[in-house]
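The complex appears here without one of its protein chains, the remainder shown in place.
For reference, chains read A, B and C in written order, and residue numbers begin at 1 within each chain.
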């Protein structure tokens, strides 16, 4: 199973190693890691909580992975998305793509992130220094980023 | 110093951690790892040797890093290129880019790889099962990949 | 027909529950009609669905548009635009 939704932290090197171990057909590995930032719109945040839709999340991530595999010659894909309460500096999401050549690995990783951000049912709530939680608004830039793959 | 030319292997997670440790302003980390493949043009290879131009290599990598930093708002860059004899499955190169947002991190990592592949003075020699070493030819695709940044 | 409704993020908070079972009236055939029907159930629903065009829906864990037919849905979910990643 190359898709995980988990509270636990991940280690990029271990994830990459488990995908490449014993193989000599992989030329390029791209990883993307999303991290909780300590500021949102200029205000400090003390924590971020990630809610999701169990069941649908895994289905959507698997669907997005299948879309990417249909579009690029990938020799491996790994998606990990954390849930629960995370602090600034902590990892949120990891996407790993493996291919013979770098262009495919780069493009597929970008594609996965763009689709994940606009279709996987996760919602972020940021808590500020005042203890008040605020739901994060969806970014129009994320929709635009996704649309470029639909017209391509 | 964010540029290293070394014989030793690297660990992606440790490299990323040393760039992000204690920081809460980074939202996106992209890594690219290039790996020795066990085949070249359909023939098995047993090892790859990397020759380089000491001094110029470090200068070129630092120049390419400066170009990327001038073009995208990056909060960190790390380039490691290995030299010497490597076997199939071993890592050759690591590029890490850090930014607030993913688009900048992705683009800068691609840019760094495209420039590194076409301007950093490294040469690969592949040794086949027959023990004969063959210098790798430059790929036209790499020049094309670099040119897209020059017209952009 | 009995359907499980599920709510997430601020839709859940405004309605005050994460899920509920409802008996779907026979004349409700689309997701959009279901939203209108829910809005009339009480102020918490009216509040949650005040900007109905912002709310996203899924039938049996697949994204759908407001005009989607409910058909034999077992689970219908309502939530804000997603913000993971």
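Just so it is clear, a residue touches a chain if its C-beta (ideal position, glycine included) is under 8 Å from a C-beta of that chain, and two chains touch if they have at least 3 such contacts.
Just so we're clear, the structure is a prediction, and the values are computed from it rather than from any experiment.
Peer 1: For the chain that's been dropped from view, list the shown partners it touches.
Peer 2: In the entire complex, chains touched by the missing one are B.
Peer 1: Among B:47, B:100 or B:118, which one is in touch with the chain left out?
Peer 2: Checking each option in B:47, B:100 or B:118, the one touching the absent chain turns out to be B:118.
Peer 1: Can you list, in ascending order, the chain B residues touching the missing chain?
Peer 2: Chain B touches the missing chain through residues 34, 50-53, 55-56, 59-60, 81, 92-93, 113, 116-125, 135-139, 142.
By definition in this document, only the chains that are shown with their structure count from here on.
Peer 1: If you average the Cα atoms of chain B and of chain C to get two centres, how far apart are those centres in Å?
Peer 2: The answer is 49 Å.
Peer 1: Mind checking the centre-to-centre distance between chain A and chain B? Centres are C-alpha means, answer in whole Å.
Peer 2: Distance between chain centres, rounded to whole Å: 23 Å.
Peer 1: Out of chain B, which residues touch more than one other chain, so two or more?
Peer 2: As it turns out, chain B has no residue touching two or more other chains.
Peer 1: Residues touching two or more other chains, restricted to chain C: which are they?
Peer 2: Answer for chain C, listing residues that touch two or more other chains: there are none.
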